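One chain of protein is taken out of this complex; the other chains stay put.
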Amino acid sequence: MDVNIPKSLDELPTSEVRWVSKPIQRVEDPSLLTGRTEFIDNLTLPGMLHCAILHSPHSHARIVSVDTSKAEQLPGVVAVVTGEDAERWTKPIGTVPKGWGVRSLAVDKARFVGEPVAAVAATSRYIAEDALELIDVEYEPLPPIADPSEAMKDGSPLVFEENETNVMIDRTFTWGEVDEAFDQADHVYTEKFRWNRVGANPIETFGVVSQWDPVEETITCHGGFQAPAYMALGVAVRFRIPPNRVRLVAHPHGGSFGGKGGGRGTDITVMLSRKTGGRPVKYIEDRIEYMIAGGSQAWDRRYEASLAVKSDGTVTGLKVKLLDDLGATGEGYAAISAAKPLAAFTGCYAIPAAGYEMTVVATNKTPGSPYRGMGPPPHNFVLEQMMDIAARGLKIDPAEMRRKNFIPADAFPYTIPSGNEYDSGNYDATMDELLKMSNYEELRRDQEKARAEGRCVGIGVVTSIEPGVFNNNIYNILGNMGGTAVPEGVTISIDIFSKITARVGFALEGQGQYTFVAQILADYFNATPDDVRVVCQDTLSAPPHYGPGGSRMAVALSGAVLGASDMIRQKLIAVGSRLIGLAEGDAEFMDGVVRAKDDHDRKIVLRDVVGAILYRSDLLPPGTEPTVDATYVWTAPDRGMPDDQGRAKSYLTAANACHLVMVEIDLDTGKVDILKYFIADDCGTRLNPAVVDGMTQGGVAQGVGAALLEEYAYDDSGQLLTATFMDYLIPTVHEVPPTEKSALTTPSPLTPLGTKGMGEGAMNTTPAAIMSAINDALSPLGVQAREVPATPNRIWKLVQGARDASKDS
Amino acid sequence: MKPAPFDYHDPATLDEAVSLLGRLDDDVKILAGGQSLIPLLNMRLARPTALVDLGKITELDYIREDGGAIAIGALTTQRTVEHSQLVRERLPVLYEATRLIAHPQIRNRGTIGGSLAHADPAAEYPAVALLLDAEFKIRSASGERTLGAADFFVTYLTTALGPADVLTEVRFPLLANGVGWSFIEMTRRHGDFALAGAGATLTLSGDECSGARIVLFGVDATPVRAKGAEQALVGQRLSEELIASAAQIAREETGEPLSDNHASAEFRRHLAGVMTERALTEAAGRAGWTN
Partner (left out) sequence: MDELMTDNRKVKVTVNGVKYEASAEPRTTLVDFLRAELGLTGTHVGCEHGVCGACTILMDGRSVRSCIMLAVQADGAELTTVEGLSIDGQLHPIQEAFRESHGLQCGFCTPGFLMTIFELLEENPNPGDEEINEALGGNLCRCTGYQSIVEAVKIAAARSAS
């Protein structure tokens, strides 16, 4: 069957689009608002026990012995597991690159503070925690390695002795004539940057309820899983059982942002269940556990970047050198974050040549995890800083500097030097809109007036590309990813009352996907969103899927829904045309009816066609199955393997945004106040503008946190100093400014309905925008902030340095 | 994060509580609002073997004017202080300090006595108590005693309260008419503990400063009286330069500021000076000084 997926709203079989692209209220909301949604901690199963985990207090230590005998005696304790159990029952987690994974419980040594060493299943979490205190672990502390530069040197303590090095990845990419560009440049600007660890911290931590069935030898896990099918496969491989003996049930979860984590908790609870003879075991990660050992930390980076520029401001080359401290293992797949910048390495700019030196190193810190953006946020911060540096050096207005270098609107599809292809865009239009909505010239005048009054005010104007629709292909440069493109499947069915059910494989985590599925199906089948139910299936029942991640669902999920809908549409036409005596080629499906193309009054309504298919086999074309349902699995086309320089079409869509931020710095306290914030954003067709704006604002909030407040700090011995919400500062309503947003629409020619992925959006842009504004504010003082977050202490030190320097001169 | 087990007592009256504390042999913690204690219990950083919950005792919930001071029962919630007409009108500096405490939910449960007994050096109540030279009434099985603020705060999270003592009342002397005041702090986020803060009261005769009290908080193991800065002001004609030089002196009186990942000791010391300068300026304005 040839499947035709509409590429724009007017290709939908409706004469009036009533639902898609409208900001309708979400179908998920009533249940969430009334507290009825079944987050994982709501689940109770008969005989269920509770797990507590003993974490290593050392960042690097040999485990000499683990004595659990006293813990086992505590009334209420049913089972205890240690590394010994992990060793006999599981394989180490697979990583990319290969060889940097361990088991869920430390066996020979602990490699980071917080690494699980033992675990208890008891009748309550309270008792389980009491039992932890009765476990005796003898550690032999080893010299810790916490500095990534030191970790690269010969003679450094090794996190994985068997790998004989701490360097996980060391690669250089050269795209185009980079050396030539730099040799021939009129100006070369070089700068170093430091981006400190930040991470997802959804308000709900990871949770899981696992059950091992000793008779069937199956594993069932309920949990707040992101990417359930992939998690399930991982569990099967690690426990050495066939994949069809593992069933994961994904529960709606309280946010994820990539950093939900959960691999270790899942394995540990499975082992505990096994040890109890098959009782369900629940583990709810507490906040401290999440922060030290969960999916909590990302992007511990040191950058050096250079820009080659002509005197007129044209950028001819970009070089970026990255040292990425990944922490103790590759279990979080955070190495991918170092490679994702390839998808938008040169941002919105037509820079013809670029180079990337990427070094990823292991240290005795919490293993890095994914976080919204998956690598581009720090990279884009660096790129935008370099553009500002060049603009300042050449005395060009920063907005002008961007414009001069934009990929022109008629150049799409555009292949950037690092190999990805941008589908469409009109960056000039986005910038025009931003400058207009912000009244840019007046803001600059306001800035002058403020400066004359002695106030330290700055304006940042930055742009970004958001790569959308995550695919695996380029990551094969890091190791075997097991493939190239990522699937998303949906089964659609229509019942005798014309109600529509969509069966998906992922659970909600906040991005409103079930709502846009309902919107699309409502327009497609002339129904209302209330007629549609979206149901999440477990991993053994669901069609192949990945779920949310990498800004893919607007495209991938709508592709799956539209694909399945088209298959049903074709069947409706085949049957409906026959029922009203038409040749199939003379009939069409529009506005919920099958009708003659040349006589719209000759028609049969959906309900009657469905009824016939389900119950009147005598009226059907021979061989027609008596069912109105279809499964379609969408995947991005043309995702080939990368060449030796990592080049390939990777992320299918390129949304773009321009942000303008105005800040004021209190030079005496170093505190940064955001005065104004404007966003012009183009993510193609918006399936639900309210959802898009909400995701943008959420990205702004996380961006504000990254730029000003959030930081995982370690001491020299690898001890985490910021393990609670008292120290890791998440922005509140007081710290996140409301923003003014304006939407542009340059549809994608490649996607269902012309949508583009945008979920990670503002996270790519906001940190860059705030830092740009801060540096604009500081520039009259002759100092610049190159470290993120720009805390009051750091800003003050810069200002002090400037004041001392001016005293000396 | 679940607490370790403890024995629990909930006396219905103050007498019962005092008598109980006198008898208990355990490692006891008193529970008032619990906003500081229960997080510590959850993290097992505090592991008392017995908890004495004063929550049922109603007799310590009051705010009254009493001979030139406002007397507040130790179990009065911060919210009650915040919404007290009496406090707002007669001792606005205490109102201001209360408003800076965390968030409404914390203030709904947290008590003034609990905050003072917990003695976090970056907290607002210990600082305002020292600023106003508050008096602390303490009861134990052996009787009652009164301590001045300067003697009450001993060091980091430590007061002069013994294991069988109950803080029953705090008396805040009213400020004389016309005395200017200020209470400000520098935080990373709204409602956080202060990186550094300053409280000031200023008495002016015309343009001349006839009285000054300056307290710094967040900079040492307890709130600190910046006596040197005070002395630099008294008897002098107020000016921007005088305020600035007093702030400089205050910087040097900060003791041993904590250095952590939020702020270095050096930065805290600097902030102490900035807060002093701003507090003095604001207090002077409230005292009627026009620059």
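Details
Per-chain residue numbering starts at 1, and chain names A and B are given in the order in which the chains are listed.
Note that in this section a residue touches a chain if its C-beta (ideal position, glycine included) is under 8 Å from a C-beta of that chain, and two chains touch if they have at least 3 such contacts.
Just so you know, these numbers come straight off a predicted model, no measurement behind them.
Touching the missing chain, out of B:L20, B:L41 or B:A263, is residue B:L41. Note on the undisplayed chain: of the listed residues A:A690, A:A713, A:L781 or A:A802, the one touching it is A:A690. The omitted chain makes contact with just one of the residues B:L24, B:I106, B:A244 or B:A265: B:I106.
Checked against the full complex, the one of A:P57, A:G255, A:G278 or A:G611 touching the unshown chain is A:G255. Listed for chain A, the residues touching the missing chain in the whole complex are 23, 25-26, 28-30, 32-37, 39, 41-42, 126, 134, 200-205, 252-255, 257, 284, 286-287, 508-512, 690-691, 693-702, 724-726, 730, 732-734, 736, 738-739.
Although one chain is not displayed, its contacts with chain B can still be listed: residues 1-8, 10, 31, 34-35, 38-39, 41-43, 49, 51, 53, 55, 79, 102-106, 108-109, 190-191.
Everything that follows uses one rule, which is that only the chains that are shown with their structure count from here on.
Chain A and chain B have Cα centroids separated by 44 Å. Listing the residues of chain A that touch chain B in their complex gives 125-126, 129-130, 133, 286-288, 668-671, 709, 711, 713, 721-722, 724, 726-727, 729, 731-732, 734-735, 791-793, 796-797, 800. Those residues of chain B lying in contact with chain A across their complex are 1-5, 43-44, 186, 188-193, 195, 260-264, 267, 270-271, 274.
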